[in-house]
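Removed: one protein chain of the complex. Kept in place: all other protein chains.
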Amino acid sequence: MKLVTAIIKPFKLDEVRDALTAVGVHGLTVTEVKGYGRQKGHTEIYRGAEYAVSFLPKLKIEVAVSAKLVDKVIDTITTTAKTGQIGDGKIFVTPIEQAVRIRTGETDEDAL
Amino acid sequence: MKLVTAIIKPFKLDEVRDALTAVGVHGLTVTEVKGYGRQKGHTEIYRGAEYAVSFLPKLKIEVAVSAKLVDKVIDTITTTAKTGQIGDGKIFVTPIEQAVRIRTGETDEDAL
Amino acid sequence: MKLVTAIIKPFKLDEVRDALTAVGVHGLTVTEVKGYGRQKGHTEIYRGAEYAVSFLPKLKIEVAVSAKLVDKVIDTITTTAKTGQIGDGKIFVTPIEQAVRIRTGETDEDAL
Amino acid sequence: MNLSKFARLAAPVALLGLMAIEPSLAQDAAAPAAEAAAPTPNKGDTTWMLLSTILVFMMIAPGIGLFYGGLVRSKNMLSVLMQTFTIACVLMVLWVVYGYSFALNAGTVADWFVGGTSRLFLAGITPDSTAATFTDGVVIPEYVFVAFQMTFFALTPTLIVGGFAERIKFSAAVLFAVLWATIVYIPVAHMVWYSEGYLFALGALDFAGGTVVHINAGIAALVGALVLGPRIGYGREVLAPHSLVMTYIGAALLWAGWFGFNAGSNLEANGGAALALINTLVATAAAAIGWLAIESIAKGKASMLGAVSGAIAGLVAVTPAAGLVGPIGAIVLGGLAGVVCFFFCTTIKNALGYDDSLDVFGIHGVAGILGSIGTGIFAAAELGGVGLADGMTIGGQVYIQTVGVVITIVYGGIASFIIYKIVDLIVGLRVSAETEREGLDVNSHGERAYSI
Amino acid sequence: MNLSKFARLAAPVALLGLMAIEPSLAQDAAAPAAEAAAPTPNKGDTTWMLLSTILVFMMIAPGIGLFYGGLVRSKNMLSVLMQTFTIACVLMVLWVVYGYSFALNAGTVADWFVGGTSRLFLAGITPDSTAATFTDGVVIPEYVFVAFQMTFFALTPTLIVGGFAERIKFSAAVLFAVLWATIVYIPVAHMVWYSEGYLFALGALDFAGGTVVHINAGIAALVGALVLGPRIGYGREVLAPHSLVMTYIGAALLWAGWFGFNAGSNLEANGGAALALINTLVATAAAAIGWLAIESIAKGKASMLGAVSGAIAGLVAVTPAAGLVGPIGAIVLGGLAGVVCFFFCTTIKNALGYDDSLDVFGIHGVAGILGSIGTGIFAAAELGGVGLADGMTIGGQVYIQTVGVVITIVYGGIASFIIYKIVDLIVGLRVSAETEREGLDVNSHGERAYSI
Partner (left out) sequence: MNLSKFARLAAPVALLGLMAIEPSLAQDAAAPAAEAAAPTPNKGDTTWMLLSTILVFMMIAPGIGLFYGGLVRSKNMLSVLMQTFTIACVLMVLWVVYGYSFALNAGTVADWFVGGTSRLFLAGITPDSTAATFTDGVVIPEYVFVAFQMTFFALTPTLIVGGFAERIKFSAAVLFAVLWATIVYIPVAHMVWYSEGYLFALGALDFAGGTVVHINAGIAALVGALVLGPRIGYGREVLAPHSLVMTYIGAALLWAGWFGFNAGSNLEANGGAALALINTLVATAAAAIGWLAIESIAKGKASMLGAVSGAIAGLVAVTPAAGLVGPIGAIVLGGLAGVVCFFFCTTIKNALGYDDSLDVFGIHGVAGILGSIGTGIFAAAELGGVGLADGMTIGGQVYIQTVGVVITIVYGGIASFIIYKIVDLIVGLRVSAETEREGLDVNSHGERAYSI
C-alpha cells in the first residue's frame, strides 16, 4: 500500500475528489496547509508595517491506496489539479506498512 | 521506528491520548483535517444555494514510536477510538528512518 | 528522496524557512498542529469549569529533499529551531518513493 | 417630583393610567374625540421611551444572542442565535395579539392575577392614545408604551435559552417559550406591575423587572437544566466557550441596552431616569470589580469572562433597584452581586452537579433574588435611597420583597416544570445523541456559523 | 394630530417648509435676524432627530457592512466593508457639497424632477435655521434635517454593493456609487419627497423610502449583476457565507437602526413615530416568521440565514408603510414579504440564473415593490391604517403607488445600465480572474480580514 500525498490549489479540491472517486478511491483526508515555493506571494501593509507574505494557502490531500492503483491516482491528480500556472503543487508517494479500519479492525487493503 | 498515523473522530481525542500515555507513548502531534469516505455528510442551504458537504471534521494523530511498540499502539487506538459507527477512521503505519529531538540533538529512539 | 518532517515552535518559522532556503531548499509545506509531549500546558477556567490544556500550538514543516541534502536540512533545522527550552520539537525522516510536479509532470528530484 | 411618593408607587403605578384611556376607536381616527382636556405627551418623554424601546431591542438582538452564542461551542452557535431570535419574533407578534391585553390591562375574572380581553389585537389604540406615567398628568403615547413592554415580553424567554442550550430541539425551544410567556410571564407581570395585581397591591418594589424578568427566567432555566439533563460530556470533555469575543460584544451591548431597560422603566425623562442611569453604570462596574477581586483571590487570575459575568450579575441586581436606591447603595448592591454570583457559579453549582449551560440561574436567578431583597433595604432614605412608603420599615419592606420572590419562584418553578413536560410530550425536548455530537447548527438548521 | 391629513400628506410634506426658511447668512450669525415670530424647534423633536440620524448611521456602519460581509467568502470580507464604508464617506461629503441642494430644495429648471443650487455647500444654513415637519408650526433644526437625509443618501448606494460583490474593482464600485447617487438617487428623492416633485404631487405614499431607497437600490443591483456576469464558480463551487455570525450582527443592527430610518421619517416625536416604531417591530417579526414557516415546509429546516433574511424583507416592506398602516396591517404586510421573498430568492432567482450575489433585488427590490403597493392598501382606514386622502379609494391609491414603482424601476434601471457602461469604459468594472480567485482583500486592499 502507498500513501499518495498531493499539495494542490484549494479551489481544485472538488474536481480532484470527484475524479479520484471515479477511479475507485473510496476515501481521502484533506488538510489546510500553507505552501512556500516558486510561486510568489504578496505584500500586506497595516498602517506603516509592511509584511511580505510568502506562504500561500494550499490543500494537502492524503490518499492511501493499494500499490497497483498508485499510478492511476497520480495520473488523475496531475490531470485534474493542473492549471498550468506556477504553484500547482506536488505529489509525493510514501510506503504504508500496515493499515487498519478502526470500526471493524479490518487490516491492510481491506481497510482502505 | 514507525510513524503511526490515525484518523479519528474529534471527540475521541482525550480518550485516545490518555490510553496512549498509559502504554508508554510520551508525545504525539494532532492535526485538524477533513475526511471523505463512506460516512455520509450533510446538506447545507444558504437562501437558494444548496451545497452537499461530504467532508467531515476529523483529527489526525501522529505518533512516532519504536518498532516494538507499534502493535500495542495500534491496539490501543483501535480500542479507544472505536464507536462502531461508520466513520471511526483509519490507522496507517509508515517507516521512520531517522528521528531527532531539536532541543538536545538526541537521535532516533532517544528522540521520541 | 526523503521527506523531512519537523515539529517546531510557531515563532521560529521565518528563521527556519530562511535558513533552509539558504542551503538550497526551494519549497516546503507548513501545517498548524497541536503537540502533546513533555512540555507542560496550562489551565483554562471558564466560570466554574477548569480545563487542563495539554496540547500546545506547534507548526509542522514538511520538506521533500534529495537524499544527499537530508543531513544538511536536519542540521539547519536543529540549529535554527532550537531555543534550548523544553518543547522545541522533533524531526522525523521518512522515505519518498516518487515525486511529481503537477504543473509540468516532472518527476522525482526534478519535481522538488 | 415628590420622591416619597415615587418610592411608594414604584413602577407599577405607571400602568394605573391605562384604564383611564378613552376607548377611542381606530376606525374613528379622523375625528379624534373631544379629549381636549386630556394631557398630551411631552415630546422629550416620547423620545426617551422610543429610545428606551430601541435599547431593550438591542438586548434581544444582537445582545443576548452574542452573549450566549459566544459561550457555546461553535457547532451550536447558530442554534443559540436562532432560538433567541425566533422566540423574540414570535412573542412580539403575540404581544400585539393578546399579550398586552392580558398582562397590563384590567381583568374581569381574577384581576389580582391576570388581565382581560379589552386590548386584544391592540383594539382601540390610535396614535393619540396615551398611557400614564409615575407622575400625575404626565402621559406618553400608548403605542410606545406597548412597544416598550413588548421588548420585555420578547426578551425574557430568550434568557431561558441559556439553561438548555446545546441540546434542545428548535421546535421545543420555541414552543416552550410561547407557553411559558403566556402562562408564567403574563400573570407574574400582571401581579407585579398592574395596579390591581397581587404583589403590586402588597407594596412590592420592582423598578424594572427583577422578579418578572430575571428571577422568573432564572428559575425556568434551572428547571429546564434539570428536566433535560446535562449535555453529553458535561464534566468530562472540554466544553469551553467558542468565542469570548462574541460574549464580550454581547455583554457590552446588553449593558448599553440595559440603560433603556432600567432607566426607561422610569417612563419619563427626568432626574429619576438619570438616577436609574447612573445606578446602572456604577452597580454594574462594582459587580464586575467584585467578581474579578474574588476570582483573583480564589483562582489567582482575573478573567475576561469573569468581568462580563460580574457585569451581568450587577445589571440584574440593580434592575429592581435602579430608580429607588442612591449611587452608593447601587455600588454596594452591585459589588455584592459580583461576589455572590461568582461563588454560586463556581462552587455551589459544581457541588450540585446540574448543567445550567450558561448559568442563567446562577446569574439571573441569584442576582435577581439578591437585588429584589436588596431593593427593600437600599431604597430606604437612611441608606441613600429615595425612601420607602410612609410608615414602612426596612424589615417590613424586606418581608414584602421576600414574598414577591417566593411567589415568583414557586409559581414559576412549578408551571415551568409542567410546561417542559407538555412540550416533551408534543414535540420532544432533546435532540438525538448523534445530533448533539455533530452540533445543532448543521442538523437543526442546515448551515454552519463559520467557513473561514 | 389630525390623522387624515397625516395620511394624505405623508413624508413629502415634511420638506414643504424648507422653502420658507429665511436665507439668513452664516456670516451674520451674531445677529440671527428678526425671526421672532418663527417657530422654534421642540427639544424633544430635536433629540429624536439626532437619535434617528445616529441610528441610520449605524445601518451604514457597522450594519450593512457586517450583514453583507458575513455572506461573502472570507477572502472578500474586507472588500465589502471597504466598499460600503468608502462609498458612504464620499457621499456624506457630496451631500453637503451638492446633494442636499439638488435633492430637497427648490429647482429652477425642472422642479418636478430635480432641485436647484440654493443650498450648495449648505449655503445660508446656521444653527438657528429650521426645517418644517408634518405638523404646521412644528420645526426642527435644519442641520439635523440635513444630517438625517444625509444618512439616507449615504446608505442607499451601499445596498447596491451586494449585487456585484466579490468581483468588482474598488474604484469601479466607488465611481458607480457617486454617479448613481447623483443621477438616480437625487431625482427620485426629489420626485418622491419634494413638494413639487412629480410623484409627490401625484399623491404617491412613501413614508420612509420604499421607492427612493429600496426599489431603487434593488433594481440597480440587478442590473449590476447582469452587466458584470456571475462570479467564477457560481452554481458549481461552494460559495457559502463565511460568517453567519457577522450577518446576524449586521441584521440585528440594521433592524435597530431601521427604527431611526422609519420612525425618524416621522420627523417628530409623537404618536405617529410610536406607530412607526411598533410597526417596524411587528412587521419585521412577522416577516422572519413567514420566511421560516415556508422554509420549514419547503426545505424541512428553518435556517438562521432565513430568519434574518426574512427580517430584512419585512423591514423593507414596512418602510413605505411604517407610519401609515396599523400594527395588524403591518403584520400581514411583513408576513407576506417573508413568504414572497423566500420564494423569489430560492426559486425564481435560480430559474433565471443571474448572480445577484447577496440578493439585493430578491429582498430590497421585491419587498420594496410589495411594500409600496401594500401601503396603498393597508393605509386605508377600513384596514386599520391612518386613512387615505379624502375621496381616495384603495384602488386609486394602488394605481398611484404602481405608477411610482414603475417610474422608479424604469428610470433607475435604464440610468443604472448606462452608468455601469460608463464606469466600465473609465476604470473597468471587473477584477481579473486571478484576483477573483485569490480574493479582493489581498489584491485590492493589501490586507487580510483574519489572521487567527
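Note that the chains are named A, B, C, D and E in the order they appear, and that numbering of residues resets to 1 at the start of each chain.
What we mean here is this: contacts are C-beta pairs under 8 Å (C-beta built on N, C-alpha and C of every residue); 3 or more make two chains touch, one makes a residue touch a chain.
Since we're looking at a predicted model, the values are computed, not measured.
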In the full complex, displayed partners of the excluded chain: A, C, D, E
Contact residue for the chain not shown (choose from D:Gly116, D:Pro230 or D:Pro327): D:Pro327
Identified contact with the non-displayed chain, of E:Phe67, E:Tyr143, E:Phe164 or E:Trp255: E:Tyr143
Among D:Val188, D:Leu253 or D:Ile377, residue touching the chain not depicted: D:Leu253
Chain C residues touching the omitted chain (full complex): 11, 14, 42-46, 53
For chain E, residues in touch with the removed chain: 26-27, 29-30, 32, 41-47, 49-51, 53-54, 57-58, 61-62, 65-66, 69, 77-78, 81-82, 85-86, 88-90, 92-93, 96, 121-122, 126-129, 141-144, 146-147, 150-151, 170, 246, 249, 441, 444-452
Where the missing chain touches chain A, by residue: 44-49, 51, 53
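By definition in this document, only the chains that are shown with their structure count from here on.
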From the options B-D, B-E or C-D, the pair that copies A-E, where over half of the contact pairs coincide: B-D
Inter-centroid spacing, chain E versus chain C (mean Cα positions, whole Å): 53
Numbers and ranges of chain E residues touching at least 2 other chains: 238, 240-241, 299, 301, 303, 305
In chain A, residues with contacts to at least two other chains: 31, 94-95
Set of all touching chain pairs, with the criterion as stated earlier: A-B, A-C, A-E, B-C, B-D, B-E, C-D, D-E
